[in-house]
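Presented below is the structure to which this report refers.
Only a single protein chain was left out; the remaining protein chains are all shown in position.
Order as written gives the chain letters A and B; numbering starts at 1 within each chain.
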Amino acid sequence: MSADRGGPAQPILIVNGLRKYFPLRGPLGTIDAHVQAVDGIGFDVRKGETLGVVGESGCGKSTTARLLMRLIEPDAGEVIFDGDPIGHRGISIRELRRNMQMVFQDSYASLNPRHTATEEIVFGLRVHGMGSKQAREQAHASLRLVGLEPGQFGDRYPHEMSGGQRQRVNIARGIALNPRVLILDESVSALDKSVQAQVLNLLADLKDRLNLTYVFISHDLNVVHHVSDRVLVMYLGKVVEIGPVERIYGDAAHPYTRALFASRLSMDPALRVGAAPLSGDPPNPVRPPSGCRFRTRCSLATQACAASEPLLREIAPGHQAACHALTGEMADAA
Amino acid sequence: MPRDPLVEVRDLSVRFVNRDIDLTVVDDVSFRLDAGEVLCFLGESGSGKTVTMRALLRLLPPHARIGGSIRLAGHDVTAMSERQLEAVRGPVGAMIFQEPMTALDPVFTIGTQIAETIVAHEAVSWAQARARALELLEMVQIPSAARRLDAYPHELSGGLRQRAMIALALSCKPALLLADEPTTALDATVQIQILLLIRSLQKELGMATIFVTHDIGVACEVADRIAVMYAGRFVETGPVADIVASPAHPYTAGLLRSTVSASTRGERLASIPGGPPDLTDMPPGCAFGPRCVSHGAACDAGVPPLIPFAGGRASRCLLTKEVVHAGQGGGSVSREAHM
Partner (left out) sequence: MSAAAERISLAPAAVKRRRTGGFWHRAARHVMRDKVALVCAIVLLAIALSAIFAPWIAPADPYKTSMLRCLLPPLSPKYLLGTDELGRDMLTRLLYGGRVSLSMGIAPVILATIVGGALGVTAGYFGRHINMAIMRVVNVFYAFPSVLLAVAMAGVLGSGIVNSLISLTLVFIPPIARVAESVTTQVRNQDYVEAARATGASAGRIIVQHVLANVMGPIVTYASSLVSIAIIISSGLSFLGLGAAPPLADWGLMLNTLRQAIYVAPVNAVLPGVMIFAASVSFNLLSDSLRSAMDVRA
């Protein structure tokens, strides 16, 4: 593992003004419009924490993960890894990827169908210059760490394993390079509940043993609650709220966060949800509303919300939200 | 009780047979459902919940072999010809799917598809059918419904598309609605809207509904009774509130315990070890045996029967009787048996 250079107080990741628009091409190849997938977001990830990222489809959480890994190039903004910017002035993308790994949602699609579990892990190690014998040993050690006996599972192909076992292989590949940050993009969402619990326990163990920092992306609010120290809420490419998990889950400030939590299923037939907190679907990220992007579905919206975009403001120590109603810019709301 | 139930299934089994394999995916499934009731099949992937539901309308691939009897509003579904089945699909039982984009025809407008279904099943004019289609879109709470009649499926958002599919399913006023994970692909804020819609329509129209889901939360929101499925069999059946409060089968109990919720924060989750069995290589006795904490020698002797007990419940576990005694001692709900 590479050294912790910035000290414990230095955030492992600082994200500033990150933006990514995907062009939509018309039939003649001209750019007709842009999907505003991620639009100027900023946050930090502290060493050793689990930052949960929640939001609905199209809010930009997966794009954010890919931007952090530099699998796609940002249009603007910077990512600082433990004090070093990414690029020619700081650490290389290759170095970044050695220190930061990602586990995808689809355990089947993210494994090469022609590679055995061991081969899949060895590939990444060889990329970083490890000899083939040593790489095999390291791969087996990683498999053991995720609870798969290399003698039994090392030579299996993806189709010869269950969903939970495949996701363990994906995690083993992620930790084999001894990264400091693991990005988990909906990594347990596709698993059956009984298997999901096993994998969540495994992730908790690995985090302690390997001193990892997690960025845990999920649409499942219960899972995020279970694993996170802090939670980031996204809506249509913007960060709407970020704060400690107990604040976000206990005393959410942003109307969207509150509606999202009120949409959770009760888990108790005696306490069924009586009315849906929001109506309709999230708007199209190609043409987001002006000002506050949530205003079209917000019960508190006024003209001020259409006129200007609310910025993230500190409303309690470590707890920020972006809403005019909270910062007094809207007269006497709620 | 002389009245026939709307759905009566006895000893249903479904096998998938081809040159190489003969795989039993559903086995020993019996249940009945009255008009206006909501039954939920709860299970993980591969548990046979979707196949069981599709068997009711014989919407299965050609290599599926159905055994046992299925009676739907007095019709014997297993004995019907393909043509007779067409008369049942729609007016008696209609189905909604997880992915409306694949269930709706992309080249026709929503209005046309609904009107066409109505015309195919009832002797009405095209204009009357269009008018009915508009009513249906309003009933499923699609905003500016008149304009949406002429929309193609890809022009609608995910939530609206799911509503349009529900409208299509309701077009023949079915007595039974079959819903196959209709909210799984939707976002949380949209999912709850659709669940509430289905719940209110079901009450309003007095439809019986069978809901297939892997999510206990969804079952808690909509179901009257649930049937927990594991490896192709019902392992526990009963009223949803009772099962969630005091599960009888070790699998149900494990599933409930391993479900993440607000109260599990920071704790280790009590997970069920291992994974579901391979259907080609099933354990000799209880299918859940190898993963069960209370596994004993008797469990491997044969597949345990579904043992009924108080409160209209049943559990496929040899320990069931003890659970009943313990439960009654604790003063749990005792209601008239449902069956």
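Annotations for the structure displayed:
Here, a residue touches a chain if its C-beta (ideal position, glycine included) is under 8 Å from a C-beta of that chain, and two chains touch if they have at least 3 such contacts.
Bear in mind that the values here come from a model prediction, so they are computed numbers and not experimental data.
Set against the missing chain, the residues A:136, A:173 or A:193 yield one that touches it, A:173.
Contact with the omitted chain, checked across A:86, A:161 or A:278, is made by A:161. The chain that is not drawn here is touched, among residues A:12, A:111, A:212 or A:273, by A:111.
The set of chain A residues touching the chain not shown comprises 69, 71, 93-94, 97-98, 101-102, 104-106, 109-115, 120, 123-124, 127-128, 145, 147-149, 152, 156-157, 159-162, 165, 170, 173, 177, 198, 201-202, 205.
Definition applied: only the chains that are shown with their structure count from here on.
Chain A and chain B have Cα centroids lying 33 Å from one another.
Note for the complex: chain B touches chain A at residues 44-45, 143, 157-160, 187-193, 195-196, 214-218, 220-221, 223, 240-241, 244, 254-255, 258-262, 264-266, 268-273, 275-276. Note for the complex: chain A touches chain B at residues 56-57, 162-165, 192-198, 200-201, 204, 219-223, 225-226, 245, 249, 259-260, 263-270, 272-273, 275-282, 284.
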